[in-house]
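A single protein chain has been omitted; all remaining protein chains appear in their positions.
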Amino acid sequence: MKRTVLTCVALLALLSSLWLFGNNYVLHIATMVVIMAPMALSLNIMMKLGQLSIAQPAFMGIGAYGAALLTMRLGVPPLLSMLAGATIAAAMAAISGPVFLRIKGVYFVLLTYAFSQVVNLVFQEWVSLFGGNSGLYGIPKFSLFGFRLTQVHHYFALGLVFTALTYTAMRAIERSDIGAIFESLNENEMLSRSLGSNALAWRTAAYTFSAFVAGVAGAIYAFYIGFLSPDPFGFRASVDLIVINAVGGVNLVLGPMLGSLFIVPLPELLRDAREYQLLVYGVCLMVFVVFLKQGLVSLFQSPKKGVRA
Amino acid sequence: MRRTFMKFGLSAIALSAALLSGAAFAQAQQTLKIGIIAPLTGPAAPWGLAMAEGAKVLANDYNAKGGLSIGGKTYKVEIVAYDDKYKAQDAVSAYQRLVNRDGVKHIAIAAGVSTLAIKPNIENDKVVVMTAGYLANLLDPNAKYMYRMWGIPADYYPGIYRWLKDNTKERRVVILGPDDESQREMVALSNKLLKEHGYNVLSTEMYDKGLKDFLPLLTRVLATKPDMIDLGGTAPATAAVLVRQAREFGYKGQFFIPGSSAWREIMDGAGAAASEGVLNMVYVDPTNDNYKRFAAEFRKAVGQEPNESMAPYTDGVNVLIQSIVKSGSVEDTSQFEAGFRKAFPMKSMQGDNLTIGGGMAHGIDHQVAAFRYIGAIRGGQLKIIGKIQ
Partner (left out) sequence: MFEQILVNGLLAGLIYVIMALGFTLIFGIMRIVNFAHGEFYMLGAVVVLVLFGQMGWPFFMAVIAGGVVSGLLGLVLERLLFRRIVGDEMAGMIMSLAIGIILQSVALIVFGPAEQTVTRPFSGTWSLGGAMVPWDRTIVALCALAIIVVFYIFLKFSRLGLAMQAVAQDPDTSSLMGVESGSVYAASFSIACVLAGLGGALMAPIYTIGPYMGELPMLKAFVVVILGGLGSLPGAVAGGLLIGLSESVLATHLDATAALIASFVIVLLVVITRPTGLMGRSVR
């Protein structure tokens, strides 16, 4: 108990110093970390179920465009449009879930890939609504009960709060019965079905939850950057999320958090070697897949926690 | 699990310390830092590198002559170029780093989308931005710190289409354009201008910018028997493929490319015979000595031929630099506008007289009226046959 309190205090001290003393550059990176962390968590849920989903950035895009358009065109207050955008994303997951999640392994990957491509094409082609490749410009600032979020600090706080919420929710799930059900779904579905859990319903619930998280992250992104185009929601984004999870570690909820902390700022640290950035990315990924399959998280783990093959 | 938190906390602290330590302002001590945000990797890299490396050659020129005299002090010119990968969030990172870590107050930026992404910040930060972006909403009367280094199609298309009508006889035209940001605006404008000049516009097509197989498109389009194909702002390598495939299908008419400089790629990719007669808006007279010098320096630094947009991009950076000199201050960017007005007329890289433009079309005259040339491919060479501003 004392240790947890100590680490929480340390974390708080760290974050406050970031807030108070960090300049806009550092805070921008930090904000991107806390926007990508929930995205990585969203993919993590699906990977824990053994289904690699390439659709997460598409859900992020739906949440982003949804929130932006509701606020811009219909004057909906930002908090509401954020939730609405995420709900639309979640609804799409809930509808497609029972159909897609029946399918396992590689076919599921390909399905989500096709889904995400269709979503992207719609963003590009439906120009009157989404602005096409030119995108949506002039998204208003996020405001909460009259307080307008105009500075980087504010968005960092917003993203941080959401990340903390998502993390807590996922830890709670992991520790609860639901978490146990998810684990068993991955390990041995037939057995868990025989014990009475409706596998497809649980998978769809997980998928829907992951889409909701992605949608909110997308909305935060939209309000922060103020400008949307289809580009950040394509296949490349999925690659980033996969790298984050592989590097951070899939098994623990802490994994994607560590992964985001490490991977998102990486291009900034590698600015001088920009052509080699991509190479470093790929080599990192390869090294982790081969030698550190459990991710960064495993470096911190006490040996007695079982390492799953 | 507790141990995990401790270690996590410690490493996070270490990481943040590393980032924060770079947060100290790098004060410009007798160094004028010009920032550049451009795609330095990715498919748009040829343009980004043209801007970054062209600017570096320019900086070397100034430094070799002893630097710049601004407000009574001598400054060395330093170019700080960051990659935006043609993406909005990377442009924001690059901007934040330039402004908050490197202490830069003047930035040249290549892509329209990137400019849009940082535009909200520059008025607050009082950072002067010189953009090459084509999007119409980049300049507006409220954007006091935004400038553009050349005219966009809305500005120069009327001139170029007037030239076309006066100098060519084909009148049945098909317009093709890649589906990318500003291209829609450009294609709509071409359509309008051609119709005003009495052309018969048979069809207008936007194709996916990654498209390589144009046979179906050409099958449809050539069936209407055009005698001219307007390729808009088609990317150079794609233009080469299009010209070749159209010629193979028996198209004998004219090609007109007002939106991007593609003649070199077309000659290499389609061959001298297929490319004979292609009319192209080009940035550069390849026989110009000063341009050839810049190109040689670029080749030494990068190992490839420069994209010819290097000429207008470098002119843009030069305008930035000269305006700073004339404004008398590096730190006080509120003086920049006065300096901008005093800097003209000034010479472009190729010896043309640059002036200020854009007032009527954009509500604010923060634009450089750059020159564009009209070239024709004849006998495997580019011949400059016209010039517009």
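A and B are the chain letters, set down in written order, and residue numbers restart from 1 in every chain.
Note that in this section contacts are C-beta pairs under 8 Å (C-beta built on N, C-alpha and C of every residue); 3 or more make two chains touch, one makes a residue touch a chain.
Nothing here was measured: the structure is a model prediction, and the numbers come from that model.
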Contacting the left-out chain in the complete assembly, out of B:A55, B:A132, B:A240 or B:A369: B:A240
Residue in contact with the excluded chain [from A:A10, A:L79, A:V109 or A:A169]: A:V109
Full-complex contact with the absent chain, from B:G177, B:G269 or B:G375: B:G269
Of B:A64, B:A223 or B:M360, the one touching the omitted chain in the full complex: B:A223
Where the missing chain touches chain B, by residue: 41-46, 49, 179, 205-208, 210-213, 215-217, 219-220, 223, 237-238, 240-241, 245, 248-250, 265, 268-269, 271, 302-304, 307
Residue ranges of chain A at the interface with the undisplayed chain: 47, 50, 52, 99-100, 103-107, 109-111, 113-115, 117-118, 121, 124-125, 239, 242, 246, 275-279, 281-283, 285-286, 289-290, 293, 309
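Just so we're on the same page, only the chains that are shown with their structure count from here on.
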For chain A paired with chain B, centre-to-centre distance based on mean C-alpha positions, whole Å: 34
Of all residues in chain A, those that touch chain B in their complex: 3-4, 6-8, 10-11, 14, 17-18, 21-26, 28-29, 32, 124, 127, 132-135, 137, 152, 221, 225-227, 229, 231-232, 254, 258, 261-262, 265, 267-269, 271, 274-275, 277-278, 297, 299-302
Footprint of chain A on chain B - complex, ascending: 1-10, 12-13, 15-16, 18-20, 23, 40-41, 82-83, 86-90, 92-93, 96-97, 99-101, 113, 116-117, 120, 135, 137, 179-182, 184, 209
